[in-house]
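First the structure, then my questions, so here it is.
One protein chain omitted, others in place.
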Amino acid sequence: MKPKVGFMGLGIMGSAMAANVLKAGYPLVVYNRSPEKAAPLARQGAEVAASPRALAQAAQVIIAMVTGPEALYRLLFEAEGAAEALGPGKVFINMSSVSPSFTKEMAVQVAATGAAFVDAPVSGTKKPAEEGTLVILAGGKPERIKELEPLLLSMGKKVIYCGRVGQGSMMKMCINLLLGLMMAGFAEALTFGQLGGLDWQAMLDTIFSGPLNCGLYQMKAPQIQAKDYPPAFPLKHLAKDAKFIVDTAYELGAPVPGGHLLLHLYRTGWALGWGDQDISAIARVMEHLSGK
Amino acid sequence: MKPKVGFMGLGIMGSAMAANVLKAGYPLVVYNRSPEKAAPLARQGAEVAASPRALAQAAQVIIAMVTGPEALYRLLFEAEGAAEALGPGKVFINMSSVSPSFTKEMAVQVAATGAAFVDAPVSGTKKPAEEGTLVILAGGKPERIKELEPLLLSMGKKVIYCGRVGQGSMMKMCINLLLGLMMAGFAEALTFGQLGGLDWQAMLDTIFSGPLNCGLYQMKAPQIQAKDYPPAFPLKHLAKDAKFIVDTAYELGAPVPGGHLLLHLYRTGWALGWGDQDISAIARVMEHLSGK
Amino acid sequence: MKPKVGFMGLGIMGSAMAANVLKAGYPLVVYNRSPEKAAPLARQGAEVAASPRALAQAAQVIIAMVTGPEALYRLLFEAEGAAEALGPGKVFINMSSVSPSFTKEMAVQVAATGAAFVDAPVSGTKKPAEEGTLVILAGGKPERIKELEPLLLSMGKKVIYCGRVGQGSMMKMCINLLLGLMMAGFAEALTFGQLGGLDWQAMLDTIFSGPLNCGLYQMKAPQIQAKDYPPAFPLKHLAKDAKFIVDTAYELGAPVPGGHLLLHLYRTGWALGWGDQDISAIARVMEHLSGK
Partner (left out) sequence: MKPKVGFMGLGIMGSAMAANVLKAGYPLVVYNRSPEKAAPLARQGAEVAASPRALAQAAQVIIAMVTGPEALYRLLFEAEGAAEALGPGKVFINMSSVSPSFTKEMAVQVAATGAAFVDAPVSGTKKPAEEGTLVILAGGKPERIKELEPLLLSMGKKVIYCGRVGQGSMMKMCINLLLGLMMAGFAEALTFGQLGGLDWQAMLDTIFSGPLNCGLYQMKAPQIQAKDYPPAFPLKHLAKDAKFIVDTAYELGAPVPGGHLLLHLYRTGWALGWGDQDISAIARVMEHLSGK
C-alpha cells in the first residue's frame, strides 16, 4: 500500500512534482506558505495542511521542495514546524537545493526526532518536473532509497545513488556548476559572435552541427534570440547555487576558477534586477558589459 | 572536371583532410615542412611538391591547414612561398585557425596577386577530419564558396556560410570559445565532484541523463578518468585560439570574462608542460591547483 | 580607575595586544585554549583563567581575539563559555576578524545577557600589534566606544569610528579586500617581471620611486625575494577573510570581481600547503602556476 505523502513547497518545481505524486496514486497532503498555490492540487484531490506541523502529522513520508536553506529551516524548526511532528517511522526527504554541509546539519537534527532523513535534490527544471522526467540525486542509506524509489520515480525518470546523506546535494552542486558554466559560456559566445557580425542562425547551425550540441542550448537559444527569458530556472536560484558551490569548494579546498566567475556573473545579473528571469538572462549581463 | 588541389600542412588534421580530398577523386599535390609526413599520401597517389611555390604553381586550388599565423605567413610569403606562384584563376583557401584580423590582412595580400581568397576554418578535430565529417566555416564571396562546395564537402559534412572573408575565422573563434569553456567547465565540475567524494560513474550518469549531455563530454570523459590525454586537439592549440579570441574581443570591445579565464587556464596548462596533450588535459590544471 | 580586562585568544596578534593592555596598567586576566601560551603574560603579572566563563566572571571588559567565527562561538556559547558569566555592566569587545553578519548575530545573543557588545577588529598585523600601533575599527554605540577609547588606544594608535555594531567588521572586510588585492598584485607583477628577465632590484627601485610605493610592499619585498615567508599574517587567515568578503558581497549584491580572484588564489595557496606561511607566500602560487 502506498504511504501517505506530505509535500511542502509549491513553487514552479514543487507544484509540478506534487501533481505527479498525486497522479501516481499516492494519498497527498500539501503545504505552502502562500496557501493559494495549493488550490489547484486541492481540486485534484490533495488535502491542504494548515502548517508544516499538521502536514508532518498527517503524512508518513514528508517531502520539502523550497528555495533554499532559510526556507527549509523555517519549515522544519520554527513554530508549528514539521520537526515537532516527526518521529520514528516517518521519513523526511529534502529535495530543495541546499549545500552539502547544510544538508548534514539538517540530517542530524531530523535524526534526533527518530525520523529518517533522505537527501534527494533533482537535476532538471520546469519541463522535466511537469513531465515527471527529473533525475533524482539521492543520498542516504541505500536500502531506504531503494524503498522510496517508486515514490521518487513518480517525479523522475531515474534515481542516481550518490552516497551517504549530503552527497545528493554534493551532486547537485557538481551538476549545477557545469550547468551554470555551460549557460554562461553559451551566452558569452553568442554575444561575442554577434558583436563580431555573425548571423544568429549561422552560429546556432555551427553549434548544433557538432559535439557541443546539447539539450540545454536547444532550449535556451530561442529565449536569448528573442531577448525574452520566461523563468524555467530563475537566475537568482542559480546565483544561490553558485554561492553554495563556492562555499562547498572553500570547505573542500577544491579549485573552482569557473565557479567564482559563475558567482560573480549570476549575482551581478540578480543585482541588476534580472533575478526572476530565466538563467538564460545571463545574456543580458553580457550585453550590459558590452555597452550595446 | 575536378580542379587540381594543392594541400599544404599535413599535421593531425591536414593529413586526414588531404586524404579525403584524394579519395574524392581530386588530383592532389601536397607540401609539408617535414617531408616524411607526405609519404603516406604519396603512396596513395598524391604528388609531393618541393616548396609552397612549386605546389601553388602546380595546383589550381591551394589549401593551407597549418598551426597558426606564423606558419601560414611563412608558407605564403617567405622565399619559395606560395604567393610567388598565385595569380588570376587560382583560389587560395585558408583552413587554419587564425584570427579574423589576420585573415583579412592575408586576404588583401593574396588579392594583390590576382588570386581569390577563401576563409574556411573547420569545426571538429581528429576523428571528424578522418571521417570527412568536419563542419566547414566559410567566409568569402558566396558564389565562390558555392563553386568550391563539392571540394569542401569532400572534407566535411556541411558548409556553413559565415559572411565575407574573415567571418569564417570569426565563427571559428566563437565556436572555440564555447568549446574551451565547456571543456574547462567539465574538468572543473568533475574535479570538484571527486574532491567532494562523488563516484565517477554516478557523476557521468547524472550529466549524461540530462540536457548537459553532448558529444564532447562523451568523447572526453574516458580520457579524464584514465588520466591519459592522447591529442585529438592539442591543448596548446586551444591556448592559441584563446589568445586570438581575446585579441578579437579586444578589437570589438566584446565582454569575454570566460574567454579571459580560458586563456589563463589553457596557457597555464601549456606552461606546465601539457601543451601537446589533448585539451582534456585541462583536468590536470585543476588537479595541479588542488594540491592533490 | 581602570577596569579589569579579560583577554581571550593569545595567538600571534592576541598575545602582543594583551601585553600592551597590561603594560598600560590595566588589571588583566587571560584565557587561551592551549594554556601554555598564557605563561609569558602570567610572568608579567596577568591572572590566568581556567575557562572563558571564569574569565568573564573576573573581568569587567572582555576582549576576544581569535581566528574566526567558530572559535568565537565556542568561547562564548559552549560549556563553560563566557556568555554564562556576561550580564549588565559588562562589555564584550570582539576584535577577531569575522563577517558583519556573524557580528550582528553575536551582538544579539550577547545583548540578551544584558552585557554591551562592541565590534572592534583591527587593521595591522604582528609588528603593529607588538608596537601598539594597530588601527582599531570600532562599531557600536558612539558613547560606549568613546568610553573604551583609552583601553583600545593601549593596543592601537588610532580608533576609527565605523558605525553601528557590525560596521567595524565591514570596514575590516573592506580594508582586507584591498590588502589582499595589493599583495596578490605585487606578487603577480614581480613574478611576471622575473619571467620577463627583469632584475629584482630594478623592479623594486621602479615601484618604490613612484606613487605605488607603500609600507606593505616595503615589508613584503624581502620575503618574496628570499622565498621565505615567516607569518606576520598567515595566508590561511586572509583566505578566510576573502571568504567573508565574498559572503558579505553576496548579501549586499556588491560586485567584487577582484574579491573572487582573491578567494581563488589564497584558498589555492592554502590547499597547496602554504596556509601557515605569510600572505606574501601568495608569490608561491604564482610560481606554481608558471611551471618554473
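The chains carry the letters A, B and C, assigned in the order they are written, with residues numbered from 1 in each.
The rule is simple: a contact is a pair of C-beta atoms (placed from the backbone, for glycine too) under 8 Å apart; a residue touches a chain by one contact, two chains touch by 3 or more.
Just so we're clear, the structure is a prediction, and the values are computed from it rather than from any experiment.
Of the candidate positions C:V5, C:M155, C:M203 or C:A271, contact with the hidden chain is made by C:M203. When the whole complex is considered, the residue among C:M65, C:M106 or C:I175 that touches the unshown chain is C:I175.
Across C:A19, C:A184 or C:L238, the residue that sits in touch with the chain not pictured is C:A184. The chain not shown here touches chain B at positions 243, 246, 249-250, 253-257, 260-261, 263-264, 267-268, 270-271.
Contact between chain A and the absent chain runs through residues 268, 271-273, 288-291.
Listed here are the chain C residues that touch the chain not shown: 100, 123-124, 128, 135, 137, 157-158, 160-163, 167, 170-171, 173-175, 177-179, 181-182, 184-186, 188-193, 195-199, 202-203, 205-207, 209-216, 218-219, 245, 248-249, 252-259, 261, 264-265, 286, 289-291.
One rule holds for everything that comes next: only the chains that are shown with their structure count from here on.
Of all residue numbers used where chain A meets chain C, over half belong to both copies. The two sides are thus made of the same residues. Closest to the protein's overall CA centre, chain by chain, comes A. The mean-CA centres of chain B and chain C are about 52 angstrom from one another, to the nearest whole unit.
Remark: chain A and chain C have CA centroids separated by 38 Å (rounded to whole angstrom).
Multi-chain contact residues of chain B (touching two or more other chains) are listed as 289-291.
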